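The other protein chains are all here in position, but one chain of the complex has been omitted.
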Amino acid sequence: MIRDRGEALLVGTPSDAEISRELIGTVYRPRGRGFRLLLAVALLGTGVLFTCITITVTVGIGTWGNNIPVGWAFGIINFVWWIGIGHAGTFISAILYLFEQPWRTSINRFAEGMTLFAVMQAGLYPLLHLGRPWFAYWLIPYPSTMGTWPNFKSALPWDAAAIATYFTVSLLFWYFGLLPDFAACRDQAPPEARVRRVLYGLLALGWRGSAQHHRHYRLTYGLLAALATPLVLSVHSIVSTDFAITMVPGWHSTIFPPFFVAGAIFSGFAMVVTLAVPVRRVFGLQRVITKRHFDAMGKMILCTGWIVTYSYIVELFIAWYSGDEAEVYQFFIARPFSHGSWVWWGMMLCNVGVTQLFWSRRFRTNTVLVWFAALAINFGMWAERYVIIVLGLQRDYLPSSWGDYLPTWVDLGLFGGTMCFFLLLFILFLRYVPFIAAWEVKELAHELRHGHAPTGVI
Amino acid sequence: MRHRLFSRGPVAGLVGELDSPDALLAAVRALRARGFTKLDTYGPFPVPGLEEALHLPRSGLGWIVFPIAMAGAGAAYLVQWWTNAVDYPLNVGGRPPHAAPAFVPITFEMGVLSAALAALVLALLFSGLPRLHHPLFELEGFERASLDRFFVVVDAADPAFDLEAARAALGDVGALRAVELAP
Amino acid sequence: MAAPFPRWSDTALRVALVVIVLFVIALVAAPMIWMRTIFATGQTFEVDQPVQFDHRHHVGDDGIACQYCHTQVERSPRAGIPATEVCMGCHSQVWHTSPMLEPVRRAWMSGSPVPWRRVHKLPDFVFFNHSIHVGKGVPCTACHGRVDKMPLVQKVAPLTMGWCLDCHRAPEQHLVPLDRVADPAYVPKPGEGAELAKAYGTRHLTHCTTCHR
Partner (left out) sequence: MSDRDHDHHAETPEFPAGVDVAPDGIARRTFLQLVGASAALAASGCAQSTPPEMLPYHEQPEGLVEGVPLHYATTLSSVDGFGVGVVVTTREGRPLKVEGNPDHPDSLGATHAWEQAAIWSLYDPDRARGVARMQGPLRVPATWDAVTAALTAPRSDGGAGLRLVMRPTTSPLLAELLGRALRRHPSARVTFWSPLAPGHARAGARLAFGAPLQPRYDFGRADVIVALDGDFLTRGPGRIRHQAGFAARRRPPAMARLYVVEPSLTVTGGMADHRLARPSGQVPSIAAELVEALLSSSNGGAAARGANAEALAACARALRASAPPDPSAGNDPRRRAFVAAVARDLAAAGGRVILYADERQPPLVHALCHALHAHLGAVGETVTLHPSPLVEDTPAIAARALDIKSLAGELRGGAVDTLLVLGGNPAYDAPADVGFAEAMTHAKARVVLSPYSDETALASTLHVAEAHPFESWGDARAVDGTVSLQQPLLQPLDGGHSAVELLALLAGDAAPRPEALLRARHARGFAAALQRGLLDGTATPPTTAAIRWSALAATPPAPPPVTPPPAGLVPVEVTLAPDASVLDGTLANNAWLQELPRPFTKLTWDNAALIGPTTAGALGVSTEDLIAVTDAAGRTVEIPALVAPGQADGTITIALGYGRAVAPGIGERTARGVGRNAYPLLTTTGGFLVKHATARRVGARHPLARTQGHFSLEGRAVALSTTLSAYTARPVVAPHLRGPVPTLMPDVAARDLGGPRTNEWAMAIDLSTCVSCNACTIACQAENNTFVVGKEGVLKGREMHWLRIDTYYRAPVDTRDELERATDEPRPIHEPMLCQHCEKAPCEYVCPVNATVHSPDGLNEMVYNRCVGTRFCSNNCPYKVRRFNWFRWTEEVPVNAGRISLQQNPDVTVRERGVMEKCTYCVQRIRRAEIAARLANRPLADLEVRTACQQVCPSGAITFGSLTQKGSLVSRAHESPRNFSVLHELGTRPRTQYLARIENPTPALPMTSSDKGHGE
């Protein structure tokens, strides 16, 4: 058994052939009943999603619970939440790659998949929450016959640019990483699967694993990683400016960018765990995704969780220190005690309370417990966005205009719908794409055999 | 930069199949030692030390991507400045029409975006992809190059090319087989 | 196992890639181009009217000033469509038997109006005011073209916001002396526009509530 700093990264000494069979072979396995069932559920939920979208677009935003003063609610909450989740993938594959963390290898691929699908969900909301979505293209600077342009002082065009870039780069990064494994799928295709062999062949673009390929490949991969790294940090920073540039009490805060990025990675890792545990169980990948991985992710959660906790404390302190009556009221009365404050308590419990469990290594390496903790954190981070957006707007400057918010069934339908849509994309990904970077695992195995540290690029 | 594999002469080159990265390294070193220079290898993952053994220069891709990134960023800034401050300046909340700080995020994002796109496209072009068909694919058993086997190819275009010598060299390093590639 | 792709597949792939790229470009460019065509703006199309009213004849030959029929253009946001009585003012005397004018006479007798067809149509959220334009030296032709040369009135300007802005940013190029506003043939002397702009205190109004309220 090959060990790396105590916990095993790879259990046993799998040969390249075994690795291929285990990791590439998945795409040629026959579909099970479980898969069909899950697919049905996901499709149903996706149906709900598109029904709610149709209603929203045809009838109007009035079908949501939003009002004046709460102009933003579920739409933006879910947007920020999904984007946040979309952070872990690129974080793992890019930043951990640059820092040459060997444990990223077996989880980065589906973490990236998760990122893409999460960002796709997120992308829906900014469109849907518009009063007139059919004019969304007005945010793009194009030469119109009206002679008008977008306003680049607003954070929303920044958002659009950030999300678009993040999605594109993540997609490229993901696909580029997949090239060798698509080639493997092409080459490993059983005789009967002729069509899929061609499809994978097309996706592989004729990859042959030549040294000439690898020469540029590794540099480009490193380059993309280097580009994706600042992206990961910039995207949620920019999303946070949607709030930070305003003067709404509880929004107007300079701590938001780092606060949001930490929160994003926090929730992102939680989601990776949420997905990794069942995947590992179902596909029997205990050899590849080991306790060591959960241990490492647990540490990340603990660390980012504490950054979030620290931000909560700073927010409260600054609110008190500023002496601004609106801020003080917002943080010390509105959030803990006004309409919907249970969400605030939930947030505190999950993000601050549950995180502390990760101090224990025994806890971090217990996949069952970790899974439930991850769920709690997923909720906690959603609650955080609810607290900031809704509770912030409910109680702003003029007491006369204070109002309360309640979601409608369309709001809930859209939220649940995106979850199912995400599930749908994810299980299709598990089914038809090598969701663990086989070539990297082979490389890792090779390196571990030789006992020298994995090679970075830069 | 696509490496050609066709040359006049009876054979296009010699392919040696090996079962481990270490064998591959050994083979390459041996062939280099025998003076072969037009070598290429194929395998499921990048073998450490292989590029040094092949004396492959470091990819110069980065030098092209950087200016493209700068151009992308610059264009983004210009668009924002021209539309908001020059073509149709409006009094937006009493802020200056040319609000440099506000233009930073998009400038940055567009820089990264253009860089990423450029990097990918160039990487493919440099490695001669996409190329769906390649004579090596016709080589029986080559599909294992992406699974668990390693191949080294001696190009017949190599001035020092000598079929027998190459075959011998491959034999010495314990190649499973050495196959001639018909032109 | 045989090679996954035959030799020709590379060529095919390259062609496919080119086609896809071109298609995407077209997808963006096509609507932008379309919006600028006369088919989208409705320029140069003659609109059939219930009565073949010929501005060429009335303005060109008879030299009737625009305001004679469009009486309110100097006082009202609208040029105004002449009331039936205005038509009958002349045509109870001249051509009072012409079959061409039958619809007008019928309208006059029955009291139900002649259903003229609109040629220049602005969206409901645009508030154009004729009086201030005419009153500050913007000639009718600036927007309506040489009506005196039109057998049937047609739209010559695109009437897009961009087109409005062009003039609002540099009105000088169009201004004429107030007494020549309705003279379709008048050509401003070089430099005259600038002087008139000074004289009339012309302003460059490009803020939104100039037109949108």
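When the chains are written out, they are named A, B and C in that same order, and each has its own residue count from 1.
Note that a residue touches a chain if its C-beta (ideal position, glycine included) is under 8 Å from a C-beta of that chain, and two chains touch if they have at least 3 such contacts.
Predicted model, so just to flag it, every value in this text is computed and none were measured.
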**Hidden-chain contact residue, picked from the options C:Thr11, C:Thr44, C:Ser92 or C:Ser112** = C:Ser112
**Asked** Which residue from A:Phe110, A:Trp149, A:Phe167 or A:Phe331 sits in contact with the chain not drawn here?
**Response** A:Trp149
**Asked** Which of these touches the unseen chain: C:Ile64, C:Cys90, C:Val156 or C:Leu205?
**Response** C:Leu205
**Complete:** Across the whole complex, the chain not displayed is touched by subunit A residues 59-62, 65-72, 129-133, 135-136, 138-139, 148-151, 153-157, 160, 242, 245-248, 325-326, 329, 333, 337, 393, 396-404
**Interface with the undisplayed chain - residues on subunit C** = 42, 47, 71-72, 75-78, 80-86, 107-108, 111-119, 121-125, 127-129, 131-132, 135-136, 201, 203-210, 212-213
**Prompt:** Where does subunit B touch the missing chain, residue by residue?
**Reply:** 89-97
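Keep this in mind: only the chains that are shown with their structure count from here on.
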**Inter-chain centre distance, subunit B versus subunit C - centres from mean C-alpha coordinates, in Å** = 59
**Complete:** subunit A touches at least 2 other chains through residues 147-148, 186, 201-202, 206
**Prompt:** Among the residues of subunit C, which are close enough to touch at least two other chains?
**Reply:** 1, 4-5, 10, 13, 165
**Request:** Give every residue of subunit C touching subunit A within the complex, in rising order.
**Result:** 1, 4-5, 10, 13, 32, 35-36, 158, 160-163, 165
**Request:** Would you mind writing out the residues of subunit B in touch with subunit C in their complex?
**Result:** 88, 90, 130-134, 137-138, 140, 143
**Prompt:** How about subunit C: which of its residues touch subunit B in the complex?
**Reply:** 1-10, 13, 165, 206-207
